[in-house]
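Have a look at the structure below, then the notes.
Only one protein chain is missing from this complex, and each of the others stays in its spot.
As written, the chains take the letters A and B, and residue 1 is the first residue of each chain.
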Amino acid sequence: MSEWLENHLPKVVLAPSFIAVLIFVYGFIGWTAWVSLTRSKLLPKYEIKGFIQYERLFDSPRWDTAINNLYIFGALFIVIAMALGLLLAILLDQKIRVEGAIRTIYLYPMALSMIVTGTAWKWILNPGLGIESMVQGWGFTNFEFDWLVNPDYAIYTIVMAAIWQSSGFVMALFLAGLRSVDGEIIKAAQVDGIPTWRIYTAIIIPSMAPIFLSAFIVLAHLAIKSFDLVIALTGGGPGYATDLPATYMYAMAFSRGDIGQAASSAMIMMLVVFAIVVPYLYSELRAKND
Amino acid sequence: MTDISMPQSQTQSRTQSAAGKIALRWLLYVLLGLFALYYLMPLFVMLTTSLKSLEEIRTGSLISLPREVSFDAWNTAWSGACTGIQCEGLRPYFWNSVLIAVPAVAISTLLGALNGYVVAQWRFKGANIIFSLMLFGCFIPFQVVLLPMARLLGIMGIAGTIPGLIFVHVIYGLGFTTLFFRNYYVTIPAELTKAARVDGAGFMRIFWSIFLPLSLPIIVVTVIWQFTQIWNDFLFGVSFSQAGTQPVTVALNNIVNSTTGVKEYNVDMAAAIIAGLPTLLVYVVAGKYFIRGLTAGSVKG
Partner (left out) sequence: MKRFVFATASTLAVVAGTSVLAEPQAEVLHWWTSGGEAKSVAVLQEEFAANGGSWTDMPVAGGGGDAAMTALRARVLSGNAPTAVQLKGPAIQEWYEEGVLADISSVAEAEGWAEVLPASIAGHMMCEGVWCAAPVNVHRVDWIWANADVLAANGIEMPTTWDEFNAAATKLMDAGVIPLAHGGQAWQDATVFEAVVLGIGGPEFYQKALVDLDPEALTSDTMVQVFDQMRMMRGYVDENFSGRDWNLATAMVMNGEAAFQIMGDWAKGEFLAAGKKPGEDFLCASTPGDGYLYNVDSFAMFDVDGDDKKAGQDLLAKLIVAPNFQKVFNLNKGSIPARTDVALDDFDICANLSAEDMGSTSAAGSLLPSYAHGMALRGSQSGAITDVVTAHFNSEMSSADAVQQLADAVANSY
């Protein structure tokens, strides 16, 4: 008996978490799929009415904007935050004297609720109050920085604030990764006289592949769930130019009492995520198996 | 791919190193300082605003230094701002958040470490599929789970309670904690486990005495992540609480987000900083262990 337990202990340890995920993630996705086929309004109903919610969704110009914004925002946010996080981690790993203080400065944005930091960003980016008027006050009267109030550029201000908020955490992830790289190998390479940048590109960074996976998942998750940020910074405006699927879904489900519509938008969102994340996961995990 | 050019570059770097190194060092610090400015800018706005009087905010520039420094807003935010009928500020809600966040972070981190250990080091058939399924769970939008979760919590009899909120946070934190530990543990050579097993150590023994001591940096990262997520969570906090169990973010929201009331920006900003202090504290304290992680890593090598 105890031998059986010892042999199966890994599975026994994993089982509760796995069952919880099956119910609370996949069960709920199933529930959402079901509700998306109904005409649920204020509260969920379970009578299936076909694909009407999806038709409504694809007829909505606001949804088009939201999903396009997700592509722009998601791509820029993930790439820039990852690059910046890695750069900061490498810079910080050079035996910096005040590392603790600087690391905390880079990390702190995650600590503050976006409900309020959004307001601070709103003031900084507002042409009449923030950077633009400040720089113009220095005498550069031609300086223009009106992205926040320009429907075509407002989404990029969301990217800026989102990177500000989460690149510090990515830096922490990479820093933890850098600190776990085998010091002997690096020393050996240094003794061989290999230039530092080569040590990074050829030895250290490739050995951190799993950290990249973590960073990607964290950032993709933040991109998809970005909600507070949009609400606080632009409220989805100007117009609905900075709407994202998460804000669309919340508006439908909770402000407008249109739960069926919200469920259909959630399903499309999951589908998009699935299409992007699964191939990545597949290639990452298969490589590890070899 | 170190070729013949190697000795050449070696001599070059030796001759340049004296002046070059100093310049490089300077560049490094300037870069780090510039980035620090970018990260500090919003905090500057928040701090200065929280120290101004409402009158000054109404009339002056929003991003200038305060003419007169006053800590009234901080006092109000902590113990006097109205969050409903009670005007006791954030103080009464703080303890609720601690009661939710500490157990939820501890449980989800421990479970994540165990799961990660299994998936990375005890690969059985289907382990990767299970891991992928758990990972994909990170992406489920929380807005979707609110309603079915509310119903299940009702059935389980923990709706509106602190254990209910802990439960929800643990469930939706599992994907990430497992991910972090798994990706850290795959970098540890499998030979280590094999050798230990040959020596007769069992599953738990290897975990406690070999893996856990190596895990400091990733525990720090995971705790930072989980604590931030749970402490700052608003959606679950507002949906699955009732009077008496509301976390601090709900109180912060109540101070900041009234639609038709008079807005007190100085109190809003002070309240936001106060609400974020515990997370900041975690960062400062936990940050130290990155350095310890360095030592732990070199022991391993």
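By definition in this document, a contact is a pair of C-beta atoms (placed from the backbone, for glycine too) under 8 Å apart; a residue touches a chain by one contact, two chains touch by 3 or more.
Owing to the predicted nature of the structure, the values given are computational and were not obtained by experimental measurement.
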### Query
Which of the visible chains would the unseen chain be in contact with across the whole complex?
A, B
### Query
Among A:N126, A:S226 or A:S265, which one is in touch with the chain left out?
A:N126
### Task
May I ask which residue of B:F131, B:F240 or B:Y283 touches the chain that does not appear here?
B:F240
### Task
Specify the residue from the set B:L37, B:C87 or B:M204 that touches the hidden chain.
B:C87
### Query
Contacts of subunit B with the missing chain: which residues?
58-59, 81-87, 146-147, 149-151, 153-154, 159-160, 235, 238-244, 246, 250, 253-264
#### Entry: Interface residues of subunit A (partner: the chain not displayed)
41-44, 56, 59-62, 122, 126-129, 146, 148-149, 151, 154, 231, 233-241, 251-252, 254-258, 261
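Here is the rule we go by: only the chains that are shown with their structure count from here on.
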### Query
If you average the CA atoms of subunit A and of subunit B, how far apart do the two points sit, in angstrom?
14
### Message
Taking the touch rule as given, give the residues of subunit B at its contact with subunit A in the complex, in rising order.
### Response
1-2, 6-7, 9-10, 13, 28-29, 31-32, 35-36, 38-43, 45-46, 49, 61-63, 111, 114-115, 118-119, 122, 124, 127-128, 130-149, 152, 171-172, 174-176, 178-180, 182-184, 186-187, 202-204, 217-218, 220-221, 224-225, 228, 232, 234-235, 249, 252-253, 256-257, 265, 268-269, 271-273, 275-276, 279-280, 282-284, 287-288, 290-291, 293-294, 297-298, 300-301
### Task
Mind listing the subunit A positions that touch subunit B in their complex?
6, 9-11, 13-14, 16-18, 20-22, 24-29, 31-32, 43-44, 88, 91-92, 94, 96, 99-100, 102-117, 119-121, 123-124, 129-130, 133-134, 164, 168-169, 172-173, 175-176, 179-184, 192-195, 202, 207, 210-211, 213-214, 217-218, 220-221, 224-225, 227-228, 245-246, 249-250, 253-254, 259, 262-263, 266, 269-270, 273-274, 277-278, 281, 285, 288-289
